[in-house]
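Notes follow the structure.
Omission of a single protein chain aside, the complex is shown with its protein chains in their original locations.
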Amino acid sequence: MNIHPQEFLIALLARKIAGARHVAVGSASPLTGAAALLASELSDTPMRVTILGSKNHVFFTEGSRELFDASAQGRIDAFMMGGGQIDGQANVNLMGVGPYPKLSVRWAGNYGTPYLYSLIKRTVLFREEHTRRVFVSKVDYVSAAGVNEPNVFRPGGPSALVTSLCAFDFDRKRGRFMLESVHPGHTLEEVKDNTGFDFDMPERVPVTAVPDSRVLGTIRGGVASQIAETYPQFAERLFGVGRRAAKTA
Amino acid sequence: MNIHPQEFLIALLARKIAGARHVAVGSASPLTGAAALLASELSDTPMRVTILGSKNHVFFTEGSRELFDASAQGRIDAFMMGGGQIDGQANVNLMGVGPYPKLSVRWAGNYGTPYLYSLIKRTVLFREEHTRRVFVSKVDYVSAAGVNEPNVFRPGGPSALVTSLCAFDFDRKRGRFMLESVHPGHTLEEVKDNTGFDFDMPERVPVTAVPDSRVLGTIRGGVASQIAETYPQFAERLFGVGRRAAKTA
Amino acid sequence: MANNSKIIVDLDTLISHIKDGCRLAIPTDFNGMYSGAAVAATRALIRRGVRDLHIIGVPTGGLQADMLIGAGCVKRMEAGSMFLGEFGVPPAYARALKAGTIEMRDSTCPAIHAGLQAGEKGIPFIPLRGILGSDVVSYRKDWKVIDNPFGENDPILLVAAINPEVMLMHAPMADRNGNIWIGRRRELAVAAHASAVTLVTVEKIVDADFMRDEQLVTGVLSNLYVTAVSHQPKGAWPLSFGREYDEDAEHLRHYVESARTEEGFKAYLERYVFEREVVPA
Partner (left out) sequence: MANNSKIIVDLDTLISHIKDGCRLAIPTDFNGMYSGAAVAATRALIRRGVRDLHIIGVPTGGLQADMLIGAGCVKRMEAGSMFLGEFGVPPAYARALKAGTIEMRDSTCPAIHAGLQAGEKGIPFIPLRGILGSDVVSYRKDWKVIDNPFGENDPILLVAAINPEVMLMHAPMADRNGNIWIGRRRELAVAAHASAVTLVTVEKIVDADFMRDEQLVTGVLSNLYVTAVSHQPKGAWPLSFGREYDEDAEHLRHYVESARTEEGFKAYLERYVFEREVVPA
């Protein structure tokens, strides 16, 4: 079966949040939104999906503060986010490049990440672009810290990092990434060459599993029509499902 | 004109909160509710009246917490409350008689008074029963403190005390009551005999002013029909205005 | 997939979430507005014989608390005040205090609201202005007074977060997914957010999705916070319930008179709780 690289990533991300009761994703990324919906469709136990900025996938009635309070209450146990820079300790920079506060490039800023990254049980980091520009030895600004001193109250943190080349697990005790698998068609050398931080490796690095036909069918069926409601252009491009189809679905 | 003693007290209490922008009263006392409505009717500047437990005289949309937050914001600048015991420093006891926590008599408890008494600009204390049982030298339990150490943040506090015998002003700097006037038909001796705390006096103690016909007309007109909505039995007894009249008013 | 069909249950299943020793939050039950006391559920709890409850009045206690106290279900009561509307201090509560069979943790209404807000935010404490000078501060050993770190020589009270194990309430209606319309009593939503489990009895269950109605949704407690819902028409009786029904003043008077003595209270329970006699509407 012909698998689009983005379908491959959707399936991989969905595996990374399997078993969650409630996953939240930012509004910026249709891929993580699709992955959350896929994970929910495939889950044996009820899994809620909150897509911020969506009208249907929101369980809040009190506005934008409720996401943060609900996260602190433990009512959201999985989160997916990206980052402008990510380093080997899973520190994430959303602020910009160069010394703060001057910065040579300014990004949008911290949003709620310093908070959510600490409090939601597990966060899957996701960045398609796998380059030394993104994966640096040390971020220029820590928006959200990967690890804290042991006395800091921190029920949550990073659990994995997914890129277009590979998947890492994060070991919170050691504060280091462990390469989990390299995607089909890519090599360990390629990963090393394009990663600016040091990471651990198993003796034999497996190839990332390819989604089976059941998973692909779910992506192209239920997930596509749901995702079209929030990301019509994305759904149109990837699945040929437009906004109108989503609305009548 | 024949004046009912309760009409006299309503008029007196209304004078004590003149000039307020927003007065709040508890639901337990129809007299203070009537006084607040009268003050609002007579005021040259807009004066809001919040009667807790009323359906029409409430400006809140978020439930019972909002009263407290609005008070801290300075959006309520006058308050009227009673007390089981009141002492010469304007300490108020709503908890009971005897040593706490055993107590020989238990009342309902503090409600929000420890908070509101500190934060609302001025509170008028009101207790019809003027006896040494109520006006004690020292309350058995301080629900709400009359005064604080000077370094305590306290934008509000007691301003006056009205009883069936007389009216006091409260001097917050000195932490003492000053007798302001004695009601017609009563004497200074009677006040002294029935007050368990020491208080200051002017050289000549005036007689409390009697409401004029305009004020009385307002009480018996607009105020009576409004008060009947919240306190139908009270309105019926005092003004002969029943619940039905109020509803169609 | 999210599946909420099992959220709607019968009354005994609903209260099965309330274990002996539970920290149980309940609303003020004398209030002119919608939502409030789940009195039918309270009767079921007494029938089941729950024990050692730590009840938190949000922010006060009344009939519900008094019935549970009189029936011997309560170890500790926490509230800003205790009253039965015009009927004054709850009689079974007054008797239990005299007998020393319950511990009363006196508070003040804004401190309970603030403690629940802290619970909602997952923070261990919250500061509060005012209150200093009140004896409530000296007796509440679980509160602290610190010097404001943002000021100087400026004492300020810190109250501990309140995180009930269970919040129990009665509401006007639920939709088919267990979203609850609570109206303007947002303090009940705060208490639900702060609680691990929220149980709701409702006057009616509507075949609709409140989350898609932009007007209704503003008065909704999302099913994200709701553990179980049970259909209990007149579930607040003999208390009033907003515009749905007035209080049964005659019955309340009968309750207050009965509850003054242990014998009277037992006879009341026998008749109205165990034999389930309900005065017809």
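All chains are identified by letter, namely A, B and C, in their written order; residue positions are counted from 1 within each chain.
Definition applied: a residue touches a chain if its C-beta (ideal position, glycine included) is under 8 Å from a C-beta of that chain, and two chains touch if they have at least 3 such contacts.
Nothing here was measured: the structure is a model prediction, and the numbers come from that model.
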| item | value |
| --- | --- |
| Displayed partners of the chain not shown (whole complex) | A, B, C |
| Given A:13, A:49 or A:147, the one touching the chain that is not displayed | A:147 |
| Per the touch definition above, residue among A:65, A:132 or A:237 touching the missing chain | A:65 |
| Touch with the omitted chain, as defined above, among C:126, C:180, C:202 or C:259 | C:126 |
| Contacting the left-out chain in the complete assembly, out of A:23, A:97 or A:119 | A:119 |
| Positions on subunit C contacted by the hidden chain, ascending | 34, 114, 117, 121-129, 144, 146, 148-151, 154, 156, 158, 160, 183-184, 214-219, 242-243 |
| Where the unshown chain meets subunit A, residue by residue | 53-55, 60-65, 68, 72, 94-95, 100-101, 103, 106-119, 141-145, 147-148, 151-154 |
| Touch list for subunit B against the chain that is not drawn | 22, 40-41, 43, 46-49, 58-62, 69-70, 72-75, 119 |
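As a convention for this text, only the chains that are shown with their structure count from here on.
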| item | value |
| --- | --- |
| Shared chain contacts [subunit A and subunit C, defined touch] | none |
| Intercentroid distance (Cα basis), subunit C paired with subunit A, Å | 40 |
| Euclidean distance of C-alpha centroids - subunit B vs subunit C, Å | 29 |
